[in-house]
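Structure incoming, see below.
Every protein chain except one is present and positioned as in the full complex.
Labels A and B are assigned to the chains in the order they are written; within every chain, residues are numbered from 1.
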Amino acid sequence: MNVTFRNLEKIFYTLRGKVEALKGIDLEIGQGEFFILLGPSGCGKSTTLNLTAGLEHPTAGEIRFADKIVSSPDKKIFLSPKERNVAMVFQSYALYPHLSVFENIAFPLRIAKQKEIGEPVERTAKMLSIEDLLDRKPAELSGGQRQRVAIARALVRNPDLFLLDEPLSNLDAQLRTSMRAELKRLQRDTGITTIYVTHDQTEAMTLGDRIGLFRDGDLIQVGTPEELYNRPRTPFAATFVGSPPMNLIAAEINREGDTTMITCGEGRSELPKDKAWMLERLVGREALLGIRPEHITMTTTTGAGTLKGKIENIEPLGRELLYHVHTGVGTLIVLSSEEELQVEDTVHLFFNPTHIHLFQPEDD
Amino acid sequence: MNRMKTTNRANSSIPERLSKMLSLDREVLGGYAFLFPLLLFISVLILLPVLGTFLDSLRRDLPYLPGKFVGLDNYLAIFRDGSFWNSVRFTTLFVLVSVPLEVILGLIIALVLNETFPGRTALRAVVLIPWAIPAAVSGRIFELIYNYSYGAANYLTHLLGVGPVNWLGTDLGAFAAVVVADVWKTTPFAAIILLAGLAAIDQDLYRQAQVDRANFVQRFLKITLPLLKPVLVVTLLFRTVDALRVFDVIFVLTGGGPGGSTNAVSLFAYTYYAAGDFGYGAAVSVLLFVVALGFSLTYIKIARFGEEL
Partner (left out) sequence: MREETSKKILLTLAAIMATIFCLGPFIYMVLTSLSGNPDFLLPTKPFAPSLTNFMAVIFSESAHFLAYLRNSLIISAVAAVATVFLASLAAYALTRLSLPGKTVLLLSILALSMFPPISLISYLFKLMSALGWVNTYPGLILPYVAWSMPLSLWILVSYFAQVPRDLDRSAGIDGASRFQTLIKIILPVAAPGVFSTTLLVFIFAFNEFLFALMLTVDYRSRTIPVGIALFEGIHGQIPWGEIMAAATLTTIPVVILTLIFQKRIVQGLTRGAVKQ
């Protein structure tokens, strides 16, 4: 089932005043897609999820499930969660502490007064490898097991939509990695349209078919992980996605004939022709240059148009090292497998033109 | 338009249509429905009687005369009534003596219970016993205790070498008897509440103070008391209101005597009710109500700061 948001808006009136949690977003999520809502806390991603589930009413706009309106203040339509056939997994799992695992999973079926309960519950439990835990109570389970129960409860009634609100953030790192893989496999096997909220960009990149990046109630960019990583639209998108984050430094644009030169301190680079479209973002001669740590070449010998710097700090990552290089235009992070350099060494940096990004300097 | 009609008809039920009619969010309507039984009970069985008593106080309501509206006559009569002021004096003295006593004794017991020692649970259970016993029953027990000829109180005074005291027959004796009986009954409640307040104090503060070389008394004065203040205030407030409206123990123990010297205001009003004079009794009750209301409004004001649901 596909989901459409049209001009979706949500305003909260709190003790501190008016909060615009969602500022009119448009989005289309396709059938069977694993869609990620990504962003820092307070960006509106959880609000979007709650609106989709029917746990909140939108202030304005429209939500459709497969072309059927489920939420529209203008048309005075609102379907309760029960009527939407969605399933949700909360960050806290929200397992009913007084019921056994079996009863937790069976709960939605019992409410719906379904006659055949045993079989669906067992089948779903098996799908999540928890068929041995059916008699236990939530308090007796580990974090990972509780999560599986929550997922099982969600999937047992074959919902049209599967919503997850930061489900992995309470797990330790190792468990998180394995659960990520399992969730991906599960979604592929069941084919359920899934909307997943997280602030962890690694999770978003590994899990999602497409990602919607949110900030302060606005939808900044929508695209595949690859698009977000290689073609970020704003400095925020550029630095939020990818770890370690993209370097952003002040640069100056000079057109000389039909070539465009970018100047950063004493470093100079020519903008490749296929990136000319980036110039359309710019208003004046000043720009923000973005380059990812892995796309900077670092040498001890100087070259034409390189940027000179001194190594301030080295963080070994195992396979590679993160170098913090202090230059005339700021500190740059460089990812390199070069092991021989030391703090206080002088190096020369060269930016790979194919991976240069240009942004309009925003005043945030 | 058509699509909307179809959707709505499928979902239309009585709550749906009602909420649409009142243009209320269905959720809010449900909320009020849940509150409704409680509000109904409280309105009919608490607010209405209070209102009724108010109205009664403005009427002459006697069993052998037709009732009629007399305005503030009852109140004027009350203000001229010596025995009324007597009961006010007694009640005030009673509050001023018993409440601090309860709170202090309660605090001592709470301090003891706050420590860990074997038998602590048993002690807490023992402390609860006076609270668990019906006030009327404890009234009778104390009536026996204060019996002149063979009660336990005079047995104790005999052991101490003092002569038998006419507890229930003298003004002072009766006052003391009533205070002791009430304090006995209500100290457990104060103790339990204060214990909760004590337990809520961060133990690290005490450890820090010990490291800073503060002794027991200093720790008590500088840490315990200040941090206990909010709970103390609440306890004092509750206990004061309860002491103002005291009835059970006094009714059973002294019946207001001897000679009306232990006539609490509640009891004073009751005697008029018992005689059938609802107008006068109601007026006395209203005055007591106004004073209690003052205290409860104070409580609301205090409690509002820093409380959110």
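Throughout what follows, a residue touches a chain if its C-beta (ideal position, glycine included) is under 8 Å from a C-beta of that chain, and two chains touch if they have at least 3 such contacts.
Because the structure is predicted, anything quoted here is derived from the model rather than measured.
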| item | value |
| --- | --- |
| Chains on display which the left-out chain touches in the complete complex | A, B |
| Residue, one of A:94, A:250, A:282 or A:321, that touches the chain absent here | A:94 |
| Residue of B:108, B:172 or B:221 touching the missing chain in the full complex | B:108 |
| Where the unshown chain meets chain B, residue by residue | 27-28, 30-32, 34-35, 37-39, 41-42, 44-53, 56, 105, 108-109, 111-112, 115, 117, 119, 121, 123-142, 144-145, 147, 149-152, 155, 184, 187-189, 192-193, 195-197, 200, 215-216, 231, 234-235, 238, 241, 244-245, 247-248, 251-252, 265-266, 269-270, 273, 278, 281-282, 285-286, 288-289, 292-293, 295-297, 299-300, 303-304, 307-309 |
| Where the unshown chain meets chain A, residue by residue | 53, 55, 80-82, 86-88, 90-94, 96-98, 107-108, 111-112, 153 |
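Heads up, the rule we're going with is that only the chains that are shown with their structure count from here on.
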| item | value |
| --- | --- |
| Chain centre separation in whole Å, for chain B relative to chain A (CA means) | 57 |
